[in-house]
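Note that one protein chain of the assembly has been removed; the remaining protein chains are unaltered in position.
Up next is subunit A:
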Amino acid sequence: MPVLLKPFEEMTGDDYAQIGLKAGLEIHQQLLTEKKLFCRCPAARYTEEYDAEILRHMRPTLSELGEYDGTALMEFKTKKEIIYQINHESVCTYEMDDTPPFEINPQALDIALEIAMLMNYKLVSEIHIARKQYLDGSIPTGFQRTTIVGIDGWIPYKDRKIGLIQLGLEEDACREVSDVGHLRTYRTDRLGMPLIETVTRPEMRTPQEVAEVANILRWLVRSTGKVRTGIGAARQDVNVSITGGTRIEIKGVHRIPLIPRLIYNEALRQYALLQIRSELHKRGITEQTFRAESADVSPLVYNSEWEPIRQAVARKEKVFAVNLKGYRGILSHPTQTGKVFSKEISDRVRVIACLTRLPNILTSESTEETIDTYTWSKIRKTLKATARDALILVWGNERDVQTAVQEIIIRAQEALVGVPSETRQALADGTNGFERILPGPDRMYPDTDLPPLEITEERIERLRKNVPQPVWERIEKYKKMGLPEHVLIPIAASPLAPFFEKVCEDYMLSPKRAANLLFEKTKYWRRRGWPVKRIGQEEWRQLFAELSANPRFWSCVDALAEEFFTAPQADWTALINKHKKTAADEATLQSALQAVAGEAQKRFTDSDKRHRYIMGKMMEQFRGQVEGGKLNEMVKKYTEKDE
């Protein structure tokens, strides 16, 4: 059994340093605009219903060197029919590539520039729209329109800076509905939504650091109040490499907490692939001496009782065997948690040869009961395989099997390179699977449909006024104000933060109390289903002014709010005036206190518990009629006297 990395939980920073882990992030964040980026369709009209379908194929275009890009070639091999599901409300002829783009949405551009300033990017003076090719069909044009508004930004992290390579503004792609055999279906409602892409340098050293930086970036953009939130509004890609490995991009991480395990598994995979390479080299196998053979073995497995092959035979499919010379044991070498090397091959066969029904391959190293030994030995004989070789069976229609055989050989041979360049996709269990060959740098072309657009100094100065104070500065400030730890980040990342600071100042409020009301009470009210939206900034100011003048009402804000939300035309001043006259006098309070204290005496021996009980009962009775602090003093005095 080969020695792999320690389990995830036991890995330390030193362990990661030893394997030379480097990781970076690409964060895609949708912007809060009314319309899409290059057309006037409404933004974020999401629906699964559709009115029509359009069918397209993607054709690779030749690069200027007369070669096809790796991804392009792969997508061409797959020969997919692409179906787009279209809803009238969310899609027009632009998204379907039947109308040239309209001018870039100025609202989206403003937001992108504002965020670029927040992240210390150098702003470009003139934006040029580029076409970034995607041949998987996720965008009907075959390319994404994208532009960069800034380069070389940074954010502080621990005692260092994390570099940000670029900030892009681009259109979102379709959502995949299904991908079976040669038919891929996309829903188009998200297509064309404006989003920004933040790309960091690979300067994070542990999986946890990546998650932390992802969080900081998320808080930063949210603090503007101009980005979308909710499922799918922000998506992370991570790129990972270890010493001797390759920079691998893992797409589509929907939740930040999933990042660390994902990175660990990729580091583990690269570590394992490098081990496989050195094992093969030890056996004297190099890229030059690598040998593989294949043959049609359909007649040999004709009577197989193993279900996947029995069904393939029933469908009149071909079964081919590939012999990888000298590869014994390699296919069952572990790669990620719970996965072995043959999974890398199965993934390629699924994606590139479109053999999507799983299992799609069977190896001679499978430990499960599959085809019988007698059949295996016949297959071995046909391919002249020795005990040192590894065999793979694959089945499907003739054309796809041919592609699959080629692909199996290609991937097996790539084991001699180590870690092949790929884009991989994040899976829910923290592992990752093959998505496509990594696109080359040649896939960026200028978009001739739109002219360059100047970013004037006036525009920048106008936008600079909106740029919020960076989250990290706010956090320090709030700490000094004495706010509790758990609210520091939520407030610092809230677009309401400047308002919070302003009201504290204007009404001389206790920051702790104001924060509690603005950020915590509201959460509780929302959970109760109250229309919190009805409290705009003006209403908040009114409430804070009243509370500042009548502090005893702090203790009954929930009750006031309930009245506020249920009244048809609520007004804080009117509400408070209504209750003002009912302020309790000293004598009433004292007599009530006496009764409650008597009851407390009977129930509790512990003085703290007794105090809490009395306070609770008294507040229940006199909420809004007396200030909490004052009552507390009274109760304290009373109980001390008692003891």
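By our rule, a residue touches a chain if its C-beta (ideal position, glycine included) is under 8 Å from a C-beta of that chain, and two chains touch if they have at least 3 such contacts; residues count from 1.
In this text, contacts and distances are computed from a predicted model.
Note on the omitted subunit: UniProt lists it as "Glu-tRNA(Gln) amidotransferase subunit GatD", one of the names in "Glu-tRNA(Gln) amidotransferase subunit GatD", "Pyruvate dehydrogenase complex E1 component subunit beta", "Cytochrome aa3 subunit 2" or "ATP-binding cassette domain-containing protein". Within the complete assembly, A:124 is the residue of A:124, A:164 or A:301 that touches the hidden chain.
When the missing chain is restored to the complex, the residue among A:451, A:531 or A:598 that touches it is A:451.
In the complete complex, the hidden chain is touched by one of A:148, A:437 or A:631, namely A:148. Residues 50-64, 66, 72, 83, 93, 96-100, 122-128, 130-133, 135, 140-143, 146-148, 151-152, 165-166, 168, 441-448, 451-452, 454 are the ones on subunit A that touch the missing chain.
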